[in-house]
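First the structure, which I've put down as structure tokens, then a few questions once you've had a look.
Missing here: one protein chain of the complex. Every other protein chain is in place.
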Amino acid sequence: MQPHLKRAFIILVLVIIGFLFVRSFIVPESFGQYGWYRGDSVAELRDIPVGYAGSASCSGINNECHKTTYSIWVDSRHKTVNCETCHGPSEKHVIDTRVMPEPANDTREFCGLCHFKRAARPADFPQIDPETHGENLKCAYCHNPHKPWFL
Amino acid sequence: MDLSRREFTKFGCRIIIGAAAGATIVESIATLGVAQEESSNKEYDWNEHLWGYVVDTRKCIGCGRCANACKLENEVPFDEPVYRTWIERYRIVREGTEESVKIDSPDGGIKGFAEDIPAEEIKKAFYVPKICNHCDNPPCVQVCPVGATYKTEDGVILVDYNYCIGCRYCIQGCPYGARYFNNEKRTADKCTWCYHRITKGLLPACVQACPVGARKFGDLKDPESEINKILDKERINVLKADLGTKPKVYYVGLDREVR
Partner (left out) sequence: MAVENLVWGYIYPNEIEIQWSVLIVLYPYITGLVAGAFIASSLYHVFGKREIKPVARFALLTALSFLLVATMPLLTHLGHPERGIEIMFTPHLTSAMSGFGYIYSFYLIVVVLEIWLSFREDIVKNALKCKGWKKQMYSALALYSYDISGKALHDDEKLAKKLAIIGIPSAAFLHGYVGFIFGGIKANPWWSTPLMPIIFLMSAIVSGIALLILLYIAASKLRKKVLNYETLFSLAHYLWVFLILDVALELLEIISMKYESLEEIEIIDRLLSEKIATTFYGVQLTMGIFIPFVLLILVMVMKNREQLKTLMIAVSSIFVVIGVFAMRWNVVIGGQEISKSLSGTNTYVPVFFSQEGVLPAIIILTIPFIILLVLTYILPPWKDMDEDID
């Protein structure tokens, strides 16, 4: 081989080796642990803190904090509606009761998200005419959000 | 300054040997690290699960609490038009003899759906919740050039936010529009079925938020699970079955207009 070709060839080989060398540092250690991805990322994604604690953490299993509200709620028509669906994510409040969750939205529009008359809703779902029902008062004036038929 | 051939080669050899030695050392340190890692994944064994999702479109009331809960739970930019889950409204409208399909999803349904077509004109209307299908044959994972998105052993498609380069090829590759670009992280992002919740025994935020049980989540490997009961009993369908993506979100009562 001609000397200049040999030199060009050596440079090429050096570049490739340099590349492999750099690669061996930079590719994360856990890459390929389970598949063609960074194995550590699974643990990272699992460790994200939870925001919604679930109704069971308000009372019942672990504590008795909201015993009254909870007990009327569990056998109301609203038992399928999670506390946090109206009250917002409350895990922080569960861990530390000094952190208060945002107050529940008690506007007509909020109840209306579920209850205003809409053509696309299943017909058997209880719906009301937003214009006429309840004389434009807040819903909680007549209904208890935790047990709609408390009156 | 004519570098002699000898010197040239000698210099080259030195670099090669140095590099090789360095690489070996780094490699051995790397393997040590992996061995210690294993133990932290003990309490949850992903080989025991295969997650699945059932949507009953006949029950959905379009309240949007699922999409709302999702954004709050997963810190999805709230005021940007990006959604891990959303609700579509389909209305088949009759004008005279003409029929047309009107589809919309204002703000992903988070703020509810206003009634803007007179009730008499609507022949049929329903809501369809949408979410990442966590395909068994996921095109988004197929197209990711660096391995920043992957399918876990329990069947969930995840994005590695610390590795994604932000090329957005996966967003193009997803037939369901389930992926979006997260402007805060500058990476692709998508529904994880709340992987941080389901691996702790909780339900995904959207499922927990649904007041009518239109969304169900469970383990396909557990024959007693609620979703397996539904799958055994109901006639189910998946979205865009012809694309061969094998979705794991199963729909009950899916209309032909839904795409």
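Quick notes on this one:
Letters A and B name the chains as they come in the text, with residue numbers starting at 1 for each one.
In this text, contacts are C-beta pairs under 8 Å (C-beta built on N, C-alpha and C of every residue); 3 or more make two chains touch, one makes a residue touch a chain.
Treat the numbers as computed from the prediction; the structure is a model and nothing was measured.
Taking every chain of the complex into account, the absent chain touches A, B.
The missing chain, though absent from the display, is touched by one residue of B:Val82, B:Ala125 or B:Cys194; that residue is B:Val82. Which of B:Val143, B:Leu202 or B:Val238 touches the hidden chain is settled by the complete complex: it is B:Val143. Here one chain is not drawn; of B:Thr57, B:Asn74, B:Thr152 or B:Thr187, the residue touching it is B:Thr187. Residues of subunit A in touch with the missing chain: 2-5, 7-8, 11-12, 19, 23, 26-27, 31, 36.
Even with one chain removed from view, subunit B keeps its contact list with that chain: residues 1-3, 8, 81-83, 86, 88, 101, 103-105, 107-108, 130, 139, 141-148, 163-169, 171-181, 185-188, 243-244, 259.
The rule is simple: only the chains that are shown with their structure count from here on.
Our note on geometry: subunit A versus subunit B, Cα centroid distance of 14 Å, whole angstroms.
For subunit A in complex with subunit B, the residues that touch the partner chain are 3, 7, 10, 13-14, 17-18, 20-21, 24-25, 28-31, 33-52, 54, 80-82, 84-85, 88-89, 109, 112-114, 116-122, 125. By the touch criterion given at the top, residues 5, 8-9, 12, 15-16, 19-20, 22-23, 26-27, 30, 33-34, 37, 40-41, 44, 58-65, 69, 72-74, 89-91, 112-113, 115, 117, 119, 122, 125-127, 147-153, 158, 160-163, 192, 195-197, 199-200, 202-203, 205, 208-209, 211-213 of subunit B touch subunit A in their complex.
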